[in-house]
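All protein chains but one are shown at their positions in the complex.
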Amino acid sequence: MEIEKGKTYKYLREKREISQAAKDNLKQFIKIKKSILDALQESDLTIDQLTQKLSIPKHEVVFYLMSLVKYGYVQTGAVDDMDSYFSYKLKK
Amino acid sequence: MKIKSARILVFSTEKISDPAIDMAGLLKLHYPPTVYTISIPCSSGVKSRWILHAFEKGFDGVFIAADGSDCPYGESCTEKTGKIIGRTHELMKAMNIEPARLRMAAICSVCSESFVKQMKSFNEYLLKNSNN
Amino acid sequence: MPEKIINASYDALVIGGGIAGGEAALNLANNGFKVLIVEKDLSIGGKMILLSKVFPTLDCSACITTPKVSEISRHKDITIFTESEVKYIVKTGEKSFNAQVIRNPRYVITEDCTGCQLCEQACPVIVSDQYQYNLVGRKAAFIPFSIASPRVAAIDIENCTLCGACEKVCPTKCIDFSQEIQEYDLEIKTVVIATGFKLFDPLLIPRYGYGIYKNIITSMQMERQLAPTRPFNTILRPGDGKVPDRIAYVLCTGSRDVTVGNPICSQICCMYSIKQAQLLMGALPMADVTIYYINIRSFGKGFEEFYDQAKGMGVNFVKGKIGKIREKDNGDLIMRYEDINENVVKEAEHDMVVLSVGVLPNTDSASLFTDGELKLDPFSFVFQSDPLASPAKTSIEGVFVAGTATGPMDIPDSILSAGAASSEAMSYLIRK
Amino acid sequence: MDKKIGVYICHCGGNISDYVDVEKVKQSVENDEGIFLVKTTMFACGDANQKEMVDDITKNGLNGVVVASCSPKLHLITFRAVTERANLNKYNYVHANIREQASWAHSDDKSGATETAIRLVKAAIAKVRLAQPLFPFVIKSKKAVAVIGGGVAGLRAAIELSDMGCPVTLIEREHFIGGRVSQWNLLFTTSETGKELVTKLYNEVIDRENITLHTGSEVISSTGNIGAFKLKIKKIPRYIKQECHKGKLQEAIDACPVTVDDSFNFNITGRKAIYHNFPSEYPQEPVIDIKNCTRCGECEKICPSVDFSQKEEIIEIEVGSVLMATGFDSYTPSDGEFGYDQFENVVTLPQFKRIIELNDKKLIFKGKEIKNIAYIYCVGSRQIEGENKYCSRYCCTSAIFAAIHTKNKFENINNYHFTRGIRTYGKQEVLYAESLKKGDIYLQSYEDDPPVVTTVNDKTLVSINDILTSKSKMSVEADLVVLVTGMVPRADNSVAALFKLPKGRDKFFNEIHMKLRPVETVIDGVTICGACQGPKNIMESVNSALSAAAKSFSYVSKGVLELEPIIAKIDKDDCTWCGQCAEACPFDAIKMVKDEKKDIAAINNSVCKGCGMCLPVCPTDAIDLIAYSNREIESMIDALAG
Partner (left out) sequence: MAAINPEFGKELNRYGAFDFNACYNCGTCTAVCSLSTEEDSFPREMVRFSVLGMKDEIKSSLKPWLCYYCGECSTNCPQEANPGELMMSLRRWLTTEYDWTKLSGLLYRSLPLTIIGFIIIAIGVLIFSALENFNLQSIMHIGHFFEIIAIASVFGFILLPNIIRMWWLIIMKPRIKVPLMKYITGFGELIVHMFTQKRSLGCDNNQLRWFEHFILVIGYLGLLFTTVFLDWFSNDNLFVIVLGYIMSIIIFIVTIDFMSDRIKKQKEMSKFSQPSDWMFVVWLFLMGLTAFIVRLFIDTGLIEQNIWLYLFHLTILVQWALIIVPFGKWTHFLYRSFAMYFAKIKSQ
């Protein structure tokens, strides 16, 4: 069978079931990503403030926020010397 | 403001004194940042004209980090390096450069501390005796 | 179904592409032998390539690993199979083994990938990044880490939703979802096992609360936080993103502990903890670092001096093993321990706790040999049949072992052990 | 030819960029003469950057490359290899050390560090501008290795080299091989005895035709270099004929009137001037210790094998590489250190191991039965006052193993361990657990509060402020005090001095780099292994011995070696032959030759080592060292001066 180059994902889609977990994971990430970016749209926030806004656990905020930093959506702002927390802002 | 440090040219050797100077860095033993090294195979291969050239170009001091008895090329190294110093001192006098601005000491491959001490004291000496 | 079975022959098969396997392969190849490295991960370099700096010299680990790794990957006599596994090995005669190796699809044509990362940007999926020990996310189309070798993309098919975004953006059209498992049928003359070690999973000690209290991390996670290619770009508590002020180390987590089935000492934890403590003092000058220990085992060349140096820098050493840990509302942790020097039970508060997890055997290699079973020692490391005179010899003639596959050891010892294994393999190959 | 230079400045993952403003360094050299490109990189040594460098060189036709990163000791070779892959002669590459000599040395002064780095990079650029392609000299490398030291490490390395098809000369200073291991009885992990292990290795050595074993032999001089070391070996005869008559020999030994301290038993017993260390010692012929022999002739009368006519020999060999396995000395406590040499029941661990072996059924020392044994750890190691700051690594395990062995061999033994924290690393931990379960008692003192040995009414008391019992003062009445002494470098290291082997802070021999080149020394062609490199147990020694064997083998296996073309060069026009350079040369590499009209000096390329000693003595400045010419050095000075 000749598989068209550049469309091989279609070929594998037919052969292989995509796990529900993978789909759910993607859905969840898209949701969280949007809510974090929306929240930061308004103002720079610390993780604490983000947690309150988004009502998801702090450590998950850390994980997703840091991933967004890693992929260039968000950047680290200033650190508050008193309580050692950074604030985060959207990358322009 | 920090006091300006003296500019010192160090002739170090690839196998013996260079490792010691590297280790000084590794151990974060600080010395003046205006110490620069030129690494050569053996300290008994330094030419007087290089030293004089350095003074001409504005170095305050020249330091030969000699192999001493560890020299991989033979025992005569210390003596030969000493002779170079002697000859150069003469030339320096002739050119009205204070001979004390050229120093040498044997720096073994682990003599980081002694190197740093040498640099600090040389630096102090040069700063104290500089004209300005 | 595999597409086809590929036949090939090599002088030596090195199982594991970490520092020991790499060193052994280099030694062999530099003396003209044809070597195949089979690495199950996406990159060679093992655990060492992921470390921050190494004790006692504080050289950056990458500075030692990456040149070695690039030398290995360039060597004309070394072939590397990443994302591959040895299924089984049969001894077929004197200096002759038959090995079945499978190579899992990477879904990327390695030769064509330029590592441009466009696929990574395009991929919408985020999952835990195993190379950052789950501190941060990565994509399903990703380059394992910036100094990986080969530095080419791979598709994590378990988490991929086959959206095709990566394939659409790839400028060299190197993403190929039609890749299948490849099977290799190999003739080889000698085998070097360099399968390395596993890290202790602290979930097995519930009283420490790892997994529940998010500000408790393993030493490997701290290693990543300190490495140049670190996940947070600074040191943060994963629980709430705070810059920690008071950091504690719990030594012997999963070592010297019969209750978790590991009675032996892991040999490296004291030193890597002291190293991390020194690095932390550098990175966070205001931080207090406390190391809770039973005995400090700084036994190697320059180690005791390194320990003294840490004490001089103000690292706090407390003799006493941590009994239990509980969390305060603000995420700080309260550690309960007996201060042995004072013979008094105490509690101390820290912002962040690092569990110095121990070394466990990687038993993958035990089942590889169908004929002439590869023996393991009482701790499930590869058994050395003549540990004093020929430390690299195993229970099977012609099969040698290198590095931490034989037991816990530090990097210099691993490299020496790899030197020994390659030396024995070489004389085995040359000997008539 | 105009230079097109590429400069790469490494962050070293923060090691450099934390203190040196890498961007500023880049900017300050960007517009220098000849600079084609300047790049900064996270890891210059990483594969990605190496590839990039190759691409840059080939695409842009760069003919000069500078990398500013760590010490050239680490990666000079790496980057030379990069240029070679890009078909650029490797001597067009110059390395600038801005880590050890800038960022680290001046981490207290960021602007100073940056300035230093700029100067160093400029100097490197100055040098590379003048760089010329050079081609290595190819020399023959003799396929033979000398292994110095006949302990386990040396024996094992010799066997391995032999199996790789490389002839070996194994040189042992003592008359018997086996080194320290032959002095030990049971060994940890396998419970072989030291003698069994040595016997096993000896038999393998003897079986191999391409190993020549010299006992009672010392290297007294070494000339030459990698590929062709010429060694002179002084061999002291045994004064016993080869096929000696065993039966009579024992009588001859008995008849010898001279008794000296037996160093094999660490002087706790005596031996005769004609001796062997133990029955079936290898080689099996005994020896007459000629230094202590009075030539009374008693032995000669009994045994016809005694032959005083044997003479010292000088043997000359040539080898391509030298492998050093000269081992260690056991630390000797100073007088009065924990009662050593002061109380007669204070011995060292090596002595104790001999005492265990020399006794049967009951443990008796100096006529008294021993029940309570106190072991004092870290004697001569981890010193607070003394020079030995290092931990000797093997002693905890060794002492515990001896203590367990003692308990197994003799009845009613109580072991008391006065420690500074037990370091039975790795699998050795099980030994510690076993000893605890057997009822051995461990006490621990602070670094600055060591145990004290005293005597009260003929009884020896060891007391300690025990950390483990909230600093209570505890004491034990000991029948025997064992000082657990560590390893120290050999006191007599004359053989190493011949090769100018560098030593580390701990005075053991130093490898180039613990992880990158763990058995090589800065002296090309000389490898080190075993405990001469630092404390090691047997397995660790053998691992390093096998590694060193592989490394030494790689020097000689191909029969040829490439040498650095960095040698002295005579300017024929300026030379007026005064002979001073020839006098200064330590290698006899300079000879007078007749040029067209005049006498001039000429360099023998394969003998010249490139030390440069001839340069400063030339009255007409007619000699330059390749790559260190006046132009190069002076332009570097100019760059450094700014």
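Each chain gets a letter, A, B, C and D, in the order it is written, and its residues are counted from 1.
The rule we apply is simple: a contact is a pair of C-beta atoms (placed from the backbone, for glycine too) under 8 Å apart; a residue touches a chain by one contact, two chains touch by 3 or more.
Predicted model, so just to flag it, every value in this text is computed and none were measured.
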| item | value |
| --- | --- |
| Partner chains on view for the chain not depicted | C, D |
| Residue among D:T269, D:S475, D:Q580 or D:N630 that touches the chain left out of view | D:S475 |
| Residue in contact with the excluded chain [from C:D201, C:D257, C:E327 or C:D364] | C:D257 |
| Residue of D:T40, D:Q250, D:N292 or D:S463 in touch with the missing chain, whole complex considered | D:S463 |
| From C:A8, C:V90, C:I109 or C:I294, residue that would touch the chain that is not displayed | C:I294 |
| Absent chain, residues of chain D that touch it | 414, 416, 422, 432-433, 436-439, 441-442, 444, 463, 468-470, 472-477 |
| Positions on chain C where the hidden chain makes contact | 207, 252, 256-259, 294, 320-324, 336-340, 343-346 |
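Note that in this section only the chains that are shown with their structure count from here on.
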| item | value |
| --- | --- |
| Computed distance of Cα centres, chain D from chain A, in Å | 54 |
| For chain A paired with chain C, centre-to-centre distance based on mean C-alpha positions, whole Å | 27 |
| In chain D, residues with contacts to at least two other chains | 504-505 |
| Of all residues in chain C, the ones touching two or more other chains | 57 |
| Residue numbers on chain D that touch chain C, as the complex places them | 11-15, 42-43, 45-48, 50, 70, 74-75, 78, 81, 85, 152, 156, 160, 163-165, 187, 189-190, 192, 197, 200-201, 382, 389-391, 393, 421-430, 433, 467-471, 504-506, 508, 514-516, 518-519, 533-535, 538-540, 542-551, 553-554, 557 |
| Chain C residues within the chain A interface of the complex | 120-121, 124-128, 135-140, 157-164, 167-168, 173, 175-178, 214, 231-234, 236-245, 331 |
| Chain C to chain D touching residues, read off their complex | 27, 30-31, 54, 57, 59-60, 62-64, 66-71, 73-74, 115, 146-147, 149, 151, 227-229, 256, 263-267, 295-305, 308, 319, 340-343, 377, 379, 386-392, 407-409, 411-413, 415-420, 422-424, 426-428, 430-431 |
